[in-house]
Each structure stands twice: as structure tokens, then as C-alpha cells.
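Below is a structure I'd like to ask you about.
Only one protein chain is missing; all other protein chains are in place.
All chains are identified by letter, namely A and B, in their written order; residue positions are counted from 1 within each chain.
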Amino acid sequence: MTASTASAERAPLPAGLDTAAAGAAMHALIGELYPICRSITGDGFRQTLARLKQEIPLEVHEVPSGTAVFDWTVPREWNIRDAYVKNSRGERVIDFRRHNLHVLNYSVPVHSRMSLAQLRPHLHTLPGHPDWIPYRTSYYREAWGFCLAHRDLEQLPEDEYEVRIDSTLQDGHLSYGEFLVKGASSQEVLVSCHACHPSLCNDNLSGLAVAAFLAKRLQGQPLHYSYRFLFIPGTIGSITWLSLNEERARNIAHGLVLTCLGDRGGFNYKKSRRGDAEIDVAVAHVLGHADRPFACVDFSPYGYDERQYCSPGFNLAVGCLMRSQHGQFPEYHTSADNLDFVDAAALGDSLAKILEVFEVLEHNRTYLNLNPKCEPQLGKRGLYAVTGGTNIKQRELAMLWVLNLSDGSASLLDVACRSGLPFAAVREAADLLLRHDLLAPVPQRGAIAVGRS
Amino acid sequence: MTASTASAERAPLPAGLDTAAAGAAMHALIGELYPICRSITGDGFRQTLARLKQEIPLEVHEVPSGTAVFDWTVPREWNIRDAYVKNSRGERVIDFRRHNLHVLNYSVPVHSRMSLAQLRPHLHTLPGHPDWIPYRTSYYREAWGFCLAHRDLEQLPEDEYEVRIDSTLQDGHLSYGEFLVKGASSQEVLVSCHACHPSLCNDNLSGLAVAAFLAKRLQGQPLHYSYRFLFIPGTIGSITWLSLNEERARNIAHGLVLTCLGDRGGFNYKKSRRGDAEIDVAVAHVLGHADRPFACVDFSPYGYDERQYCSPGFNLAVGCLMRSQHGQFPEYHTSADNLDFVDAAALGDSLAKILEVFEVLEHNRTYLNLNPKCEPQLGKRGLYAVTGGTNIKQRELAMLWVLNLSDGSASLLDVACRSGLPFAAVREAADLLLRHDLLAPVPQRGAIAVGRS
Partner (left out) sequence: MTASTASAERAPLPAGLDTAAAGAAMHALIGELYPICRSITGDGFRQTLARLKQEIPLEVHEVPSGTAVFDWTVPREWNIRDAYVKNSRGERVIDFRRHNLHVLNYSVPVHSRMSLAQLRPHLHTLPGHPDWIPYRTSYYREAWGFCLAHRDLEQLPEDEYEVRIDSTLQDGHLSYGEFLVKGASSQEVLVSCHACHPSLCNDNLSGLAVAAFLAKRLQGQPLHYSYRFLFIPGTIGSITWLSLNEERARNIAHGLVLTCLGDRGGFNYKKSRRGDAEIDVAVAHVLGHADRPFACVDFSPYGYDERQYCSPGFNLAVGCLMRSQHGQFPEYHTSADNLDFVDAAALGDSLAKILEVFEVLEHNRTYLNLNPKCEPQLGKRGLYAVTGGTNIKQRELAMLWVLNLSDGSASLLDVACRSGLPFAAVREAADLLLRHDLLAPVPQRGAIAVGRS
């Protein structure tokens, strides 16, 4: 089955999507996942994968602590039951049960009594946002600590405090979820999201929810590409996957890291390290034909797992799609990134846009005009208006563009970009011309050289 | 005879042109051609060529109906004697004799009586411009119809109408005119204009007039390039010519489609499909050194015969020069595109600018600085001011630029573009340097690679 056979058999990927309903369902899923205390390892992560398994048949991998993964080592597994700071009257003045951000993520166990002065270096706050609890971690150096609202810190009196973190840090496993939606080709589209953050909705429960719903949507469709979904802990997760799947990574033709897809802002797309990969052009094209401003920002080696996918030894064509950019909205990595901060409509819109991008990738082929000398007579085939006047329809214009540029060097996405027409119009024109034997697919799926080499 | 020999023998092509007189003469020619009812075939087209033959020794070609030309077939020949709609009192309420736009061009013969309701689907108007008659055609599907002012349509009462179109559509010929001004080289500059529109002045009697006057001006000049002028019916004419002259088309080094050159607007140049061909750079250079804003627009496969010349199987370096762009002025393809709409001064200016472009093409060569290590001492050759001060003359600056960039990779047009100097100044500097043995022409006329390959 060729790509175009596959594509001819089904409606466009975003067609018929009820974005409002999908958005509401994703928001509800986020609501269920929100209370779980996740980290880069441990049962919170496993619980999260278990819940996602109700949506899609995820395969869960367990990688033992101590496994060498490139320059890194899979860390010991962290689990936590309880944590608090009690005052001398036995009242919990900081209580993990009220919010899991209260504990410095990956804190080693501690149980001790101490003065405020002794406790103080272990307390993290945000003076600029005195009501918000910050999110802090210490994965790779043993430490313990608490995070709290600055206003609460200011009200802590001198006292003798009981400090307890009932956690364990011991050999175990790093868990991650993986799901492959098989298409006709062994070439893959990677969808990766970090699932290690505790109660933070935009970063990155929104990414999890959108990825899960993408996978649900693609399942059972006749697809050209295979789509690989990864639900991994940030950094160590992508390093682990790449280390264990070095050969398989060669099949990744395009990819997106998904995060911060639930807030009400416009889109920000961070380009792959290559900068002009097919995925970069496809995302810019889809966002450019939408009705809202967006930004494409250049790659930088700081951010999410694209850091690893785009490391020079892999240099994969993987970008990162966000609405508001990490670090650029005040709620980022604080307790204010909560269920109110993410919006069902925004989640639905994010899902729809990514499906549009995948639709472009699925159908982006290079064709050869079989009648390259002058235009073919479209009118005699019923493809062209017969009464000459002053206007030309988009469909006809799209056919002229496809015919004119299809010399084997330009993909349909190139035609869309150069003509300013939406990809769907260009692709429909190509399909019409194909059916009239005016085009032939170029055998090698060439498309944009940089994106495919 | 080499190109530079040729060029040295004559004054610049636009030198001494009386643009006012030429403009007036072109306007008068348009006035003579205006009443003729042209179409893509037929006697109106032949009459037009006959009138042009009084200006230049045009060769008239006749291609039989039914001739296969690539994917197309030369259509049957259309001729018309009369056409009208009469009311029940025998009055001509629509009368071809009053304006040839009244008939849907290529209407099949009809003679019948019918009610207004039956007639109505055959009537074309422009509600947005109720006093203008639209121009409509139906070349490739048999149909008949009338075009009229919307205001007149609104006043047509219920009645029984006599409808008559006294036309013939039968095997005959497609006619076109061709004229070659021979230069030293077999490489050609193509000047193409569509001559199939009936009483429409800007589109494209202006193109015909300017092309004819260009040919008159070039005749008898010692030229480097040969200049091929085509007066053809739109679309089918260029397809026919390309089909019958496939080998000859390989000699076309540069080309311009001429249309809409008589209105009072600024220039619009539509670039060739290549986008950076020498003709594209030359036109932009000439227009950029003129005193009026202009626009260069990217190629698109919709417009005039550049669609065929730039089809991927030919991909010729042919752009399209216009003042106002087709479809972007309200008078386009209506009876308002009349003798008042075109202006003698604009026609003269169009002629002058194209001559300037040809002047650039004629003299655009690549030279080698024979003294490439440091500047040669221009002063001792009398080429440089001897008293050092604060200013340098354009002539001296042009010599320095030519010397500096003439390493074999830059043509004089490249030097003009990079220096910001007018081409004429750069060329004069090169001539001076040549005479002082400081330059040598690069044997292969290289110029801009894209434009010549």
C-alpha cells in the first residue's frame, strides 16, 4: 500500500473532530491526573501511565536503576508517602497532603526537630508571587526541602519544628510509556511529552492529554507514517529511550515535543535544530493559515526533550510545540499552573492544529507534471471554467500551481508555501490531476531534502 | 562581429527617442486597431496583423484547425458579421455594430425568438459597474451570449425578442504574426503579446503598439541578440508557437510578455518562474533607477502567455511587464478599457523603459581585470582626477567598481546592482577601461548563471 493509496481511503485527520468535546474530555483527564505526585521515577509516574492506559494501549517499560544510558545513569527510584513541618503544637504548618508541590521533588527522607533558622535554608518561596508555591527539584544531588507560599513563610514564628519527609530513594526502575500507531511506512513521526511533573497542569499534563488524544485519533486510520508516542520523564527519559533505541531513532522522520498546550495564549513553535526541516515548514504553514498570531522561534539547546533529540549526535527533525512558552508566563512551575489555568477550548484547538500538521506530513509528496510543455488543456477535462472572465477559482489556481512547480524538485508543501494557498487546496488539486493522469508521484518520497536526509 | 563590437558602433537604444512623438504615434495606432473585432482566430486577427505589417515586415503564419499542439488542438476559426437582439418593434436593443464587446466572443450562430426569461441566461453584465459592458469569451465550449451594461439590462421589458448572431465557426486557421530582428548572436530575446482581444485598449492594444514600435526601433541596428516578436492569440497562440518551434525556443535567452502598457499607473513587473534570471535583474535595475515607484511581483502560473513560456518543460527566462496589473484595475476586461484609458505619455514611457532594459541585456558582459593586484594607476592614463579632495566623480567610482569586481564572476549588471550605480555608468566605465587595456572580456558570455543556463 502506498502513501497515496492510504490517504485516498480516509477523510482528513482533523475532519469531523468535535474540538469542544475533545477539549472538555482532555480537561477532565487532566483533572484526574492533577492530584498525583509524579516525579522522574516512582509510583506516581506509574499511576499516571495506568490512567493513560485506559485511553490508549500503552506499553509500559521499566528500566532498572543503575542502567548506563550514554553519559548518564538511571537514578534510584523515589517514592513518597507523606511529608510535613509541624510546629511545637503539633500542627502541620506545611503539609504535603494539601499540595504535593510543598515537597522539594526527590527529597531524601528526613525526620528531625530544628529551629526556624535551621529549617530556613530548606525552604523555597517566590517573593514576587507571595501566594504561589514554587516547584523545585533535586534529582541528581541528595537534598531535602519544602516549597511554600512566601506569605506563609513570613508568618512562621520562631519555634521548634518537627520536620518529616517520609520518602524512599532506592534501587528500582525508571518507568515510561510507549505506543506505536503503525502506518504503511517504517518511517516514524515522534510525539514526545514529559510526564514527570507533579500537580502542574499546563506543564505538562496538557501535553500528556493532547498526546493521548492524538494517539486515540490516529489509531485504526490508514496512515502513511508510523506514529510513536512517548510518555517519559524529562531529560533522563529521552536520554534513556535514545540510548536503548539508537537504531530505531534513525527511523524518526519528523517529531514534536508537546508541552504547555492548554493555556489561553497563541502558539509558539520552537523549530528543530535544523531550522528548515519539513516539520518546521509544516507547522509554520498550518499556524500561518490559522486565524491567530503565532511565533516560530529558533532552536536553542535549553527547554524540553528536544535538547536530546536535537543533540548533534542525533540531530533529529524534532521541534517543540507550545502555546505560551515555558518560563515566559508567571504561573510556570508554580502552584498557579492549576486546573483553572488550562482551558478546554485551547486544548481542543491544540489537538486540531497538530492533526492538521500530521495531515500535511501524510500527504506531502513530490509529483511530476506528465505534460510539462505548456499547460495541459484543463477545460476539455472539465477541470477549468469555460467562460473566460476576470476571476479564477482557488481550485483552478491550485491546479496551475501544482502543474507549474511539479518538475520533481518541489513537494506539495513547497507548492503551498510558494503559492500562499492552504495545503489542503494544493493537495486536492494534486489528487484531481492525478486522477486525470496529469501527474505522477516521484518514486522516492523526496519532499524537502533537509527534512528527509 | 562580437557583441562588444556591435555595441560600440551605435548609440544606446533609447538615445534620441522622442517619447512624446512615439507615444502619440502608438496611441494613434491603437485608435486604428480599436474598432476591429478580434478573437483567437478569424479575420479580425488577420486585419490586425495586416495593419501591423504597415509598421514592420511581419511574417503571417496560418495554422490549420485541428492541428495538435501539445495537449491542445487548434480550434475552428470564428468569424462574425453581425449580431443583435431586437425587441418586438424591431429595434436593436443590443447591437454588435455599436460595440463588439456586446457579443460573447466565439459565440456560435443563433437565430431565434424568445422571451426575456429565455434570453436572460445568455446575458452578461457587471452590476458593480452598471454602465460598462463586460468582455466575455467561450472559446472551448460551444455557447452563445451577449454582454451589455447592467443599466440597460434592467430596462429590458418583458417582450418577445429576436436574437441573432451571424457568426461562423468552422475549419480554417489560427493566424499569428512573427518578426525576427537579427542580431549577431543566434541567442534571442522574445517579445510576445496577445493580439486576440477585441475593443480593449490597455489589454492589449497597448502591448501590440509598444511591441511594434520596439521592433521598428531595433530594425537596422547592429545588435548582439536577435529579437523575436510574436503577435499571437493568448494561450493557444503561445502553445502553438512553442509546439511548432520547440527547438527554436532553446535559443530564447531572455523574454518579455508585454501587456497593459498604456495606462497611467506605475510599472508592475512579474518575474520569470526562475525569479533571478538576468531579465528579472535587468528590469528591476532599470525600473529602480527611474523616478517612480514600481513593484516586482513573484511569478505565479496565472496571467498571460508567460504561463506557457514558464511551464516546467520550457522554464524560459520570460517575465511580464505591465503598468497596472491585469485584474487589479476596475476597467480591466470591460468597455471602460477604451481610448481614453490609455495615454500617449505612458505608452512612450513604456517603450523607453523596455529599450533601456534591452540596452542592459545587449551590454551585459563579464570582464576580467587585467591588473588585479591593487588598483591600476588611473591618473597616469588621464582617467582620474589629479587634485585630491573630498569628492569623487561617478565615472571614477564606476571604474573602481568595475575593476574591483571584475574577477570573472560578476557581470556588469552585477556590478551595477552591487554598486548602486546606473548600468549606463558602469558600462561606460568598462568601455573606458577596455580602451586602456585594463579589462578583457570573458570569452563565454557568462553573465548571471541562472539566466543563461
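The rule is simple: contacts are C-beta pairs under 8 Å (C-beta built on N, C-alpha and C of every residue); 3 or more make two chains touch, one makes a residue touch a chain.
Since the model is a prediction, treat every value here as computed from it, not as a measurement.
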Of B:S238, B:S350, B:T366 or B:S406, the residue in touch with the unshown chain: B:S406
Selected from B:E55, B:D95, B:E162 or B:E375 as touching the chain missing from the view: B:E375
Interface with the undisplayed chain - residues on chain A: 70-72, 104-105, 134, 136-141, 143, 235, 238-239, 242-243, 246, 273, 298, 300-302, 307-308, 310-315, 327, 332-333
Interface with the undisplayed chain - residues on chain B: 369, 371-377, 379-380, 386-392, 397, 400-401, 403-407, 418-419
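We adopt the following convention: only the chains that are shown with their structure count from here on.
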For chain A paired with chain B, centre-to-centre distance based on mean C-alpha positions, whole Å: 53
